[in-house]
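A protein chain is absent from this complex, but the other protein chains hold their places.
Right, subunit A next:
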Amino acid sequence: MTQPQDLIICEYCNTVYQRAPLLKHQRALCLRCGGVLYRHTSLTIEQRLALSVTGGILLVFANAYPVMTIGMQGLTHSATLWDAVQILSQGSITFIALVMALSIIFAPLLQIVLLCWVLSFALAGQRAPGFALCMRGLESLRPWSMLEVCLLGAMVAVIKLAGLLDVIPGIGLLALAALSMLIIHIAGKDIRDLWVQV
C-alpha cells in the first residue's frame, strides 16, 4: 500500500496520482484538467528562513517609511501604507479600511511571522508549537495578501498625480516592490512540503 503522502489529488478534478520527483523548474500537470498538481521546490529550509527574515526587514521598511511624497508650491506631504488605510477609515466606509488593512499590512505581516516561526523550528528538525494551526493559517492568508496589487496601485497613483504635482517615490515604495515579489516566492503552495520534511 502506498503511503498517503506519496499520493496527490488534483484539487480541480479529484484525479489521483502518485507523486514523482521533479527536476528544477519542472511542474506536474493533471492529465485530465490541466491544472498544476505541484511544482519543484527550489528553496531549502535554510534559504526560505533567510528570505523570510529578509521579508521581515523589508516589511518594517515598507511600513515605517513613506511610500511617496508629493510637493506643490513649497508644501509637501507624504503617506505611508498605514496613512492609506487610515484615510479610508473615516466616515461611512470603514469596512473597506479593514479589508485594505488586512490585504496590505496584516496578511503579509502574519505570513512573515508564521513563516519565521515555523521555519526556525524546522531548521532544528522539529515541528513548531501550533504547527498545524500555523500551516493552515498560511494557506488561508494567501488569497488575501495583496501587496503586488498595492505596488501596481502605487505606480498608477504616481502617474495620476505626476501631471498635477511633484511626486517623489520613497523608500517605502522600494521596500514594497521587493517585499511583494519575495512573498510570492516564499509563501506559495510549495510550503506544504514542510508537512513531509518535519
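Going forward, a contact is a pair of C-beta atoms (placed from the backbone, for glycine too) under 8 Å apart; a residue touches a chain by one contact, two chains touch by 3 or more; residues count from 1.
In this section, contacts and distances are computed from a predicted model.
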Per UniProt, the name of the complex member that is left out, chosen from "Paraquat-inducible protein A", "ATP-dependent Clp protease adapter protein ClpS", "GNAT family N-acetyltransferase" or "Putative monovalent cation/H+ antiporter subunit B": "Paraquat-inducible protein A"
Residue of A:A20, A:A64 or A:V156 touching the missing chain in the full complex: A:V156
Hidden-chain contact residue, picked from the options A:A20, A:I93 or A:I184: A:I93
On subunit A, residues whose C-beta touches the chain left out of the figure: 4-5, 7-9, 11-17, 31-35, 67-68, 70, 72-73, 75, 77-79, 83-88, 90-93, 95-96, 99-100, 103-104, 132, 135-136, 139, 143-144, 146, 149-150, 152-154, 156-157, 159-161, 163-165, 189, 192, 195
